[in-house]
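See structure below.
Entry: chain A
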Amino acid sequence: MELTLAIAIGVLTGSGVWLVLRPRTYQLVIGLSLLSYAVNLFIFSMGRLRVGAAPVLGADGSGNPADFADPVPQALVLTAIVIGFATTALLLVVLIAARGLTGSDHVDGRESR
Partner candidate 1 sequence: MTAIILLWCLTAAQAMLVAAMGCYTFRLIRGPRAQDRVLCLDAIYVSAMLLVLTVGIRAGSPIYFEAALIIAVLGFASSVALAKFLMRGEVIE
Partner candidate 2 sequence: MTRALPYPILTAALLLTWMLLTSFSPGQFILGGLIAVAASRAMAALQPSKPRLRQWQLIPRLAGIVALDILRSNIAVARIVLQRRGRKRKSGFVAIPLDLRDRTGLAVLACIVTSTPGTAWVEHAQDSNILLIHVLDLVDEQGWVTLIKSRYESLLMEIFE
């Protein structure tokens, strides 16, 4: 699974980077979304992968730390998800505003080349 996830992170990053280098604002939005998936998974992977070890304690509230996945990267990813959501929304609105004001959906507000 490590290999799978690593390759997945790589492919998502690659696709995202490709899009981020494209000239259309919409490509930018999709690209940054893909990149944030990739980065979220990357952060997540820094806690190592565990199956069936969700960091939710049993009814008595005790537990051996070794039995649980690292909760810290999960908490970080949660924060990152929220912030990513916010920024995607913002970028989207900025791009439609830019489209309205400049009449173009090129990232520079005008066609180049």
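Convention: a contact is a pair of C-beta atoms (placed from the backbone, for glycine too) under 8 Å apart; a residue touches a chain by one contact, two chains touch by 3 or more; residues count from 1.
Selection rule, in plain terms: all candidates are chains of the complex that A comes from, given by their letters.
These figures come from a predicted structure and were not determined experimentally.
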item	value
Of the listed candidates 1 or 2, the one touching chain A in this complex	1
Sites on chain A touched by candidate 1 in the complex	52, 54, 56
